[in-house]
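Yeah, one chain of the complex is gone here, protein chain that is, but the others are all in their spots.
Think of it as A and B in the order they're written, each chain with its own count starting at 1.
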Amino acid sequence: MIETAVKVNKKDAKLALAHIIVAFIALFIGGLCGFLQVLVRSGKVQLPGGIGYYQVLTAHGVLLALVLTTFFIIGFQFAGMSRTAGALSNKARLTGWIGFWIMTIGTALTTFYILIGKASVLYTFYAPLQAHVGFYIGLALVVVGSWISGFAMFAHYARWKKQNPGQVGPLLSFMSVVNMALWLICSLGVAATVLLQFIPWTLGWTEGINVLVSRTLFWYFGHPLVYFWLLPAYMVWYVVIPKVIGGKIFSDSLARMSFILFLFFSIPVGFHHQLTEPGISPTWKYIQVVLTLMVVIPSLMTAFSMFATFERFGRSKGATSLFGWLKFLPWNDARFLVPFIGMVAFIPGGAGGLINASHQLNQVIHNTIWVTGHFHLTIATTVVLTFFGAAYWLVPHLTGRTFTKQLNQLAIVQAVVWSVGMTIMSGAMHWVGLYGAPRRSSFSDYGGSAQAADWIPYQIAQAVGGSMLFLGIILVLYIIVQLLWFAPKGEEEFPIGEAEETAEKTPLFFDKWWLWITIVVVLILLAYSIPFTHMIQEAPPGSPGYNRLC
Amino acid sequence: MHLHKYEKIWLAFGIGSLILFLVIVGINAFVTGHQPPSSDKTVDPQVVGEIAPFNKPGLKKIGKNEYQLVVLTSAFSFDVGTQDKVVEIPKGAKVHIIATTKDVVHGFEIAGTNANMMLEPGHISETTQTFREEGEFTLLCNEYCGSGHHLMHAKIKVVDQS
């Protein structure tokens, strides 16, 4: 692989850091909300001063699932592209800053309306619940800002290709472009529902809203959204981790192949979030279930690549027994261990996802707290721990400081606290979800129901695990603050792995972007056009807005 | 592009498992008839309370040990046709549930059973559930519908009448 720059350009570093700082502020406020939620759900604590449970839950979902992730990802990708494809042009950097400010203003606007209690509609904002129009405008700004940054990344990649004719783009940059393409295509759906349905309806320009259409557009976006979170974690696993452990990338081509498969199959699958909804034919649901299971294949490939990287490395160090290579991995290095725990969490996370998406099997767990347990493994452990593990070298690399031994030890403690807390919280959620305990619900005894009484011990367990997680958030914030402003000055490496020498050359056809986009569009049309047309043609009267929220 | 021999084995195993899952749920859905709730009927949510069968919510006998349960929801209650929001169902009864909402989206879940579906304004939702075991089951709303969401519930009592 061609190394363009060993260090991220100083000006690009500022841009990346600005994103990362907003992300960690969101982590703090959102984490505090999560802590309040588990306390309320235990039945032992009530929120003071007219704060609503659903207000807190809206803030938690928006700040963690939308703000933390999007900001961290864009910051990480700008840094990664500057590192692997060279410093951004002034124009691209300026575009990135414009994107950043639009996203930040949008975030502030949306958060403001949540905090004043005018937008307790949860982060999915299902119609016909109606929030203040400022909530939707803020969200639209976040999306538009992210598009602008995406265009800066596309332009940067195109410039590299022009300057290096006949060569495949650097792996990390290639992956960032795939992720932004995925994001752009899927967020058209949420932009459409917000701009064409919610905002006019909230302002009273249109009378009713087509609920099923709005939900379908939301989930057309909502599933690829989770891959938009996951792919940067995979970037770290594929590109960074091999270098951190001192090994090699198992296969550059396979890594690209799996990213292209994600681009294909993560979008035309939104119905697996709507499996128990009326108005969608079960045959179309099943077709999207089939496509959903296709998207498992690149994850299977990733699992193999990771183990293979580890085994090859251990064997090169002299491991001879079946699992002896495990001993050679750098367990004391937080840059490895923290994302590694994330990988492990993806095993139950992935298994749970398969269950969720299996057509009628969804009836067992739909909207139970099992689902919450599931995505606290996938996003709040796999993705988030990988991001933490990346921040431990990325932030000091960008600030010109070092990740000291003490901070490394603290980071390991943090990851252990997180793992234990999450095992308790997510485990309790999964288990009690199978008994039917609902998600998105404040504490309730359901009219003295015996079933609901059986759920309470699990809710207390969630509070115990959730409190540990909050401690974990304090620890990671302490480390990040140190790395931003106080850790000793020095140089921290931005690790970029190289492919094995014996690996074959990566073929050029991976850069056939228009072909990939065409395939994506065809798949989307196949999966959606007929059922979506049906929703519009057979629509019941539109719904007025309701706002008995809190 | 070259795949390692073991990776081929792994992918064959993995893809084989995925196909197995799809075949199992596919047969269960298309042959045995256990599709997820996907009713295609629509209704005007503003006046649904005046339209049959939603003008008379509750349990109706429609055959030998076969019943229809009509439920009309609104923020924040389940109208199951009784004052105390308790529905008594004979043990072993097969119940065809038909439900919808007058206002926002609600969830319809009978905890501990497979009866779990979304209710959306303008759309009718249907599912069938056989109650083989005696006992009390909680009917609750599992989709956020506003400030009183967690207070929205009713009770299904499965009673042995023999």
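Simple rule for what comes next: contacts are C-beta pairs under 8 Å (C-beta built on N, C-alpha and C of every residue); 3 or more make two chains touch, one makes a residue touch a chain.
Everything below uses one rule, namely that contacts and distances are computed from a predicted model.
Think of the chain that is not pictured: of "propanoyl-CoA C-acyltransferase", "Subunit I/II of b(O/a)3-type cytochrome C oxidase", "(2Fe-2S)-binding protein" or "Carbohydrate ABC transporter membrane protein 1, CUT1 family", UniProt labels it "Subunit I/II of b(O/a)3-type cytochrome C oxidase".
Just so you know, the chain we are not showing touches A, B across the whole complex. When you scan B:I24, B:V47 or B:I62 for touch with the missing chain, the hit is B:I24. Across A:A26, A:V143, A:I241 or A:A308, the residue that sits in touch with the chain not pictured is A:A308. When the full complex is taken into account, the listed residue touching the unshown chain is A:Q360, out of A:Q37, A:Q55, A:S253 or A:Q360.
Interface with the hidden chain, as seen from chain B, comprises residues 4, 6, 9-10, 13-14, 17, 21, 24, 34, 112-114, 130. Although one chain is not shown, part of chain A still touches it, namely residues 300, 303-304, 307-308, 310-312, 315-316, 319-326, 347-348, 350-352, 354-355, 358, 360-361, 363-365, 434.
Please note the rule applied: only the chains that are shown with their structure count from here on.
Considering their complex, residues 1-4, 6-7, 10-11, 14-15, 18, 21-22, 25-26, 28-30, 34-46, 75, 85, 103-105, 107, 109-126, 136-138, 140-151, 153, 155 of chain B touch chain A. Note for the complex: chain A touches chain B at residues 52, 54, 120, 122, 126-129, 211-212, 215, 251, 253-254, 257, 274-282, 285-286, 289-290, 293-294, 296-297, 300-301, 304, 308, 354, 358-364, 366-368, 435-444, 446-447, 449-452, 504, 507, 538-541, 543, 546-550.
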